[in-house]
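Apart from one protein chain that is not included, each protein chain of the complex appears where it belongs.
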Amino acid sequence: MAAQARAAQADAVPQDGDASNLPFIYRTYSREQLLAALHRMHLIRQFEEGAEESYMRGLIHGTMHLSIGQEASAMGICMPLSKEDQITSTHRGHGHCIAKGAEVSRMFAEFFGKTTGYCAGRGGSMHIADVTTGNLGANGIVGGGLPIAVGAALTAKRLKTGKVVVCFFGDGANNEGAFHEALNMAAVWKLPVVFVCENNGYGMSTSTARSTAVANIADRAAAYGMPGVIVDGNVLSDVAEASHDAVERARRGEGPTLIECKTYRYRGHSKSDRNRYRTKDEIEDWMNNRDPIVRYEAQLQEFGIATRGELDAVQEAVRQEIAAGIEFAKESPMPELSGLADNVYTAEVSR
Amino acid sequence: MAAQARAAQADAVPQDGDASNLPFIYRTYSREQLLAALHRMHLIRQFEEGAEESYMRGLIHGTMHLSIGQEASAMGICMPLSKEDQITSTHRGHGHCIAKGAEVSRMFAEFFGKTTGYCAGRGGSMHIADVTTGNLGANGIVGGGLPIAVGAALTAKRLKTGKVVVCFFGDGANNEGAFHEALNMAAVWKLPVVFVCENNGYGMSTSTARSTAVANIADRAAAYGMPGVIVDGNVLSDVAEASHDAVERARRGEGPTLIECKTYRYRGHSKSDRNRYRTKDEIEDWMNNRDPIVRYEAQLQEFGIATRGELDAVQEAVRQEIAAGIEFAKESPMPELSGLADNVYTAEVSR
Amino acid sequence: MNAPVRELSYSQAIKEAMAIAMENDERVVLMGEDIGVYGGAFQVTGDLVERFGTDRVMDTPISELGGAGVAVGAAVTGLRPIFEFQFSDFAALAMEQIVNQAAKMRYMLGGAVSVPLVMRFPAGSGTGAAAQHSQSLEAWLGHVPGLKVIQPATPHDVKGMLLAAVADPDPVMIFEHKLLYKMKGPVPEGHYTVPLDKADVRRQGRDVTIVATSIMVHKALEAAGQLAAEGIEAEVVDLRSIRPIDGETIIASVKKTTRLICVYEGVKTLGVGAEISALIAESEAFDYLDAPIVRLGGSETPIPYNPELEKAAVPQVPDILAASRDLVRGAR
Partner (left out) sequence: MNAPVRELSYSQAIKEAMAIAMENDERVVLMGEDIGVYGGAFQVTGDLVERFGTDRVMDTPISELGGAGVAVGAAVTGLRPIFEFQFSDFAALAMEQIVNQAAKMRYMLGGAVSVPLVMRFPAGSGTGAAAQHSQSLEAWLGHVPGLKVIQPATPHDVKGMLLAAVADPDPVMIFEHKLLYKMKGPVPEGHYTVPLDKADVRRQGRDVTIVATSIMVHKALEAAGQLAAEGIEAEVVDLRSIRPIDGETIIASVKKTTRLICVYEGVKTLGVGAEISALIAESEAFDYLDAPIVRLGGSETPIPYNPELEKAAVPQVPDILAASRDLVRGAR
């Protein structure tokens, strides 16, 4: 979206009074782009609600990690990215995948284990990817994507593709050795990568206070000589602004940035979570007072960008897209058992 | 030495004028202790020179990593430790082993592959250890000792042994994920461990500037919420003082400290080094102007603790100890081939 | 054992063993990710944190290499840690500490230390968790001298072997198939041990020996039941331990039955069945063999997500039936 973003700046949202006082995205993106972002945020939420329901109905097996409540982080980070830019994602990666531009129909198909799924039914939720829109994949290994993102950024630098790579990871992941090694190398080599820690307060059941020796993950940026930025991960504009700055810095060849988005997941860690480590009050506080979609919609109305009716129309459109996606997935074919060994190798080994 | 150190404080080195202006060790340790430290520093250097010569004569095989030039770091860190306190060491670990109290005769025997060696000839230079004096072992894996030291400190805390654990590692090791994970856990659990980075400027051929995204390793301490201290690693008293403070802090239950000793190795990285990455000037500058033994001896004389003649006597005593150690090693028996599988397990498995 | 024995699930049996070990020896501590208030990803530690406190049931940060190394260091210096990997796949992050340190430390130091460490690895496929959460990597550790590696198949065995492991002075690696956790079976009360180096003949037979590991023991027994109806008497050997391997028991069985099938979930090539086969082929039992040695192992693929593909990727009862019939009736 970067190219468009720059183009849009000229005809950014018309405002009563001085537009330069408005938060970042309202100065930077067109009305169309702002509503497209809202659309994707609803798509993320409804996709996950749809997946959750399908799981309950037995249409999806295995487990899944829902990011409901974290939509502004995924979307805000991806707003300044072009389609060519790349991301690495996490086990909680549906939002990243949608924000980067994937189609929900093929995502549902993947969750349903169908051949039309992004991974031909081989990957499922934990490996969801859409390489065509620059998503190199979710990852079942906490921290697994960190060095991979650095490698992708190395390619961008060596082959001078101009691409920027965004690496999503969680607060829990920041205690993996891979975090340390990846950030150090990215900094030493000044690679065009943006590290985005989605700090939802917990790695599974373990709070950052119990797992991490610093108050903020961004405090660790100094150990790699890179800027560390903390944003309210539930405010779309703040996230997008931080992302914009970091992406531009990366594109200028000045190296990596660490952004920490403070956010919260509404659901349990995964399907097996009995939620013994968070209080009801805490959860409800986030749901009732800091919901990223509610806050974004409020701003869109406040700044005169859309009416309630127009916002409702977005939601409704999303509902239909989701229903169609589930239908597509249901009707898609199951893989043949004979294809079990497909794609273990690129060219099958002739023995 | 901690208990003695405290006892000694009363009758620390008598001085002309105000003793409180003297550097730390001269206020803290007795003349006997100060000369014992010098003795051990010479022992380290001459041990390594002896090992080097034995290697050249074909008495030792494999490879070895010499710490000549880094003696003040090993000795200074170990001065405040009691015999019960523990250390984990590195591939460049002869100095740590001697500083913690090992006998050079059994070290030589190990290098010669003899049954009387500390590891019964199974370990060699890279695994030299003397558990009876608290050295849990050198390590062939860069960074390998870091989590092990944290585990030893966990034992100390859980079993309330009062022990402190010192973890030696190099500047190169600070980029291993193990460093990150170990320091974080030590800090979160407030364990009695002191991390000592011996920064000799290079990990093998790679300077810290090319490998590490911060100027000082100690700058990374903040990422674990622990104090980071930088000392001139070639000044015995400075090292000992930093160690003393960190060890006391650990004993008080206040958690870990990261100490960075800036130092230099005179020799190549190992036996295969052709030294293409350091200038002759740089090496000679360190050798001629900052030698830790020369500097310590100068202070001992300056503060009236020993005469040149007394210092020479120390060196001479060390020479004899080394010669006797090599003799012991030479005359010790080789292991029997039938013992190849000894000590793979504690109780041999009955099949 | 005439008195009726109560039934416990496999995971309850593990928890009970850990509780007994902790009661008997205050040096025993549990370490792992989310083993405290969460009760463990598979609810194996359950409420132990309430009974023993957070000092002895320690949630570690998500730091497998460091966590494993802390356990090694603790074991060398006086604690007796039981370290849980949340999934055995994550042990790939900690191979350094397991293999370069824990397994070798005693040897490298000439016997100066022991490493009384227990590590638990929830393993295997069947939960729809796809390629990075479904591996069976026991062959890796089985290849490493200095470790002891076991794969208990029943609640009874896992309790007794875990208690034996905690008492053992050397590092013991326990592979627990996730699909076994809910399986119930008789488990004696109190403290008992099961040896770490003995296979168990779980069904006698004369026509073919089926050596199986972990969950495959149950599939083999199921197959053996059906085969009996067809007149084929399969002897089922539960390997239980893959380092060391109890060659004696397997050799004796093959000498009796003259035919051997190895069934294991790990990837077929270089998996546990390769070792069983090779062990027999170089033993005195070779001369008794009436047929080639058959291996049924996991497919040469990562574990796929789709549930039907996932099942197709590991040996199932019909595969064992077909292989047994072929082998005994001489179809091959």
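Going in written order, the chains are labelled A, B and C, and every chain counts its residues from 1.
Note that a contact is a pair of C-beta atoms (placed from the backbone, for glycine too) under 8 Å apart; a residue touches a chain by one contact, two chains touch by 3 or more.
Only a predicted model underlies this, so the values are computations on that prediction, with no experimental measurement involved.
Note on the chain not shown: across the whole complex it touches A, B, C. Interface note: of A:H42, A:R122 or A:R249, the residue touching the hidden chain in the full complex is A:R122. Checked against the full complex, the candidates B:R31, B:H127 or B:K157 give a single residue touching the omitted chain, namely B:H127. Interface note for the absent chain: among C:I35, C:V99 or C:A123, the touching residue is C:V99. Here the missing chain is touched by one residue of C:T60, C:Q86, C:S114 or C:Q132, and it is C:Q132. In the full complex, chain A touches the hidden chain at residues 86, 88, 117-123, 127, 129, 131, 136-137, 139-141, 144, 146-156, 158-159, 161, 177-178, 180-182, 184-185, 188, 342-347, 349-351. Those residues of chain B that touch the chain absent from the view are 61-63, 110, 113, 119, 121-124, 126-127, 139-144, 172-173, 175-177, 203-206, 210-212, 272-274, 276-277, 334-335, 337, 339-341, 344.
Residues 65, 89-90, 92-93, 95-96, 99-100, 103-104, 107-108, 130-132, 139-140, 142-146, 242-243, 245, 266-267, 269-275, 277-278, 280-283, 286-287, 289, 291-295, 299-302, 304 are the ones on chain C that touch the missing chain.
Quick note on the criterion: only the chains that are shown with their structure count from here on.
Note: the chain lying farthest from chain C is B, by mean C-alpha position. Multi-chain contact residues of chain C (touching two or more other chains) are listed as 61, 63, 65-66. Multi-chain contact residues of chain B, defined as those touching 2 or more other chains: 177-178, 180-181, 184, 188.
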